[in-house]
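One chain of protein is taken out of this complex; the other chains stay put.
This part shows subunit A:
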Amino acid sequence: MTHNLIHLLPEIFLLTAACIILLIDVFSKDLDRNLTYRLSQLALLATAVICMVQFPDVQYHLYDRHFILDPMAGIIKISVILLAMLALLFARPYILPRRILRGEYYLLHLFAVLGMMVMVSGGSLLTLYLGLELLSLSLYALVAMQRHAYQSAEAAVKYFVMGAIASGFLLYGMSLVYGVTQAIHLTDIAAYIADNEASLTLRFGLVFIVVAIAFKFGAVPFQMWVPDVYDGAPTSTTAFLSSAPKVAAFGLAVRIFGYGFIGTLIDWQGLLIILACLSMLVGNIVALAQDNIKRLLAYSAIAHIGYFLLGLLTGTAEGFAASFFYILAYAIMSLGGFGCLIYLGKGIEDVKNIEQLKGLGRKNPWGGLLISVLFLSMAGLPPFVGFWAKLEVFLAVLNSGFVWLAIFAAIMSIIGLFYYLKVVKVIFFDDPEKEQKIVAARGLRLGLGLTSLSVVALGLFPAKLLELCEQAFQYL
C-alpha cells in the first residue's frame, strides 16, 4: 500500500530543515550562531506558509487513520509556529549575553514544534504519544539549558521527573484503554464506546489519561512543578514553555476527549470540573502571596488553566472553540509577559522581584504601558483580548447549564484582579529607585510590540479570531 506523503509535507519539511540546520550548526564557526538563528526562523516561517497553503477544508483521516488533517490541526499548527517564532525572537537577546548553548537552543525549538505538530494531528493514541514525547524531551532539555545555574538544573530535574511520571500515567491509561477496546485509533475507541457500556477498566484508564493531561497543563492538584520550573528555567524558555506547548496540549486534549471519549462525557466532565475549580482557587489565591514575578506569573498560569478548562469540560464544539480562544489569548499574553521580563533585565541579571519594576512607568513609559496592558488583559478587563476569552468561556459554561461554575469563575477573577493590579501599581505609582535606561534589542522590541498590539487589536476586533476558532471544531 502506498501513501501520498504530500499531506505530511509541513512535518517532513520541518524535520529535514531541522536536520540540515543541525549539520550547518555543527560546522559553524560563528560564536553568535547568527546563521542558525536566521535559518531556524526561516524554517519555521516556511513551515507556516506550507501549512497555510495546504490548509484543509475538510477532515482527512490519513495513513491508516493515524494522522488527522483537519481545520483544527491546521489552525493549531499555524498558531503554534507563530508563537514559537515570537518566542525565538525573545530568546535571542536573552541567551546571547548569557552564553547559553546557542545552536542547540534553536534546534530544540524546532523539534519541539515538530512534536507539537505531530501531536495535534494525532489520529491514534500512538501518534499522540509520540508527538507529546518529542515535545516533552525538547522541553526538558530547554529548561536545563543554563547548565551552570543551580536553579535551572533543579528545575529541569523536577520537570523531567514529573513529566516522565505523567507520561507513564498516560501510557498506562492508554494501555488499559487498548486492553478494553482492542483499538488505538481514536475513531475506533469512539465507536466502541458508542456501542458498548463503558466498563470500569475503561474508566480507570480514562482517569489515568486525564491525570496525565492535567500534569501537562499544570492543573491543580498536579501543579507542583509549575512554579519551580517557571522560576528556575531561563526566562526565554519559560516564555516558550508557557505559550505554544499549552496550545498544542489543548489539541491533544481535544483529540482524546472530543474525538475518542466524547461518549463518556459524564465520566471526564466531573474530573475536569474539579480540576478547573481547584486550579482557579489555588492559582489565584497563592498568586496573591508572591513577590517573585516569575512565580506570580506561574500561579496566574495555573489559574488561567482553570478558566481554560471551563470551555473544555462542556464537551461541545462551542466549548472547545471557547477554550481554544482562551488558550490562544493566554499564550499571547503569557509570551508577552515573560518577554517583558526579558526586556527589563539588566545585562545578565534577571528581573526576579516585583519591587524591581518600581517606577517603570516613569522611567520608561512605553515599557510600563506594555506590561500594564498585558496584565490588565490577563485580569480579563476590556478592551483587551483577555476579556473576550473570559466572556467566551462564561458563555460556554452557561450554555451547558453550569451557572454556578460561571459565578465561581467570576468570584475568582475578582481575586485575580488584585494581584495584577498590584503589579500595575508598582509600575505606575511607586517612585523609581534609581534611573536606569533600558536598552533592548530590536527583535525584542518588535516582538513585544507585536504581542501587545495583538492583545489590543484582538480586544477591539475579536470577531475574526472567534470565527476561526469556531470553524476549527466543525468536524467534531
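Note that in this section a residue touches a chain if its C-beta (ideal position, glycine included) is under 8 Å from a C-beta of that chain, and two chains touch if they have at least 3 such contacts; residues count from 1.
We take it that contacts and distances are computed from a predicted model.
S.K.: Name the omitted chain as UniProt records it, choosing among "ABC transporter-like protein", "NADH-quinone oxidoreductase subunit M", "Sulfate transport system permease protein CysW" or "PqqA binding protein".
M.R.: The record names the chain that does not appear here as "NADH-quinone oxidoreductase subunit M".
S.K.: Using the document's definition of touch, tell me which of A:Leu5, A:Ala410 or A:Leu453 contacts the absent chain.
M.R.: Reading the full complex, the residue touching the unseen chain is A:Ala410.
S.K.: Please identify which residue in A:Tyr192, A:Phe308 or A:Phe394 touches the non-displayed chain.
M.R.: Answer from the full complex: A:Phe394 touches the omitted chain.
S.K.: Can you say which of A:Val282, A:Leu313 or A:Leu381 touches the chain missing from this structure?
M.R.: A:Leu381
S.K.: Write the list of subunit A residues that the hidden chain touches.
M.R.: 362, 365, 376, 381-383, 387, 391, 394-395, 398-399, 403, 406-407, 410-411, 413-414, 417-418, 421-422, 424-425, 428-429, 461-463, 466-467, 470
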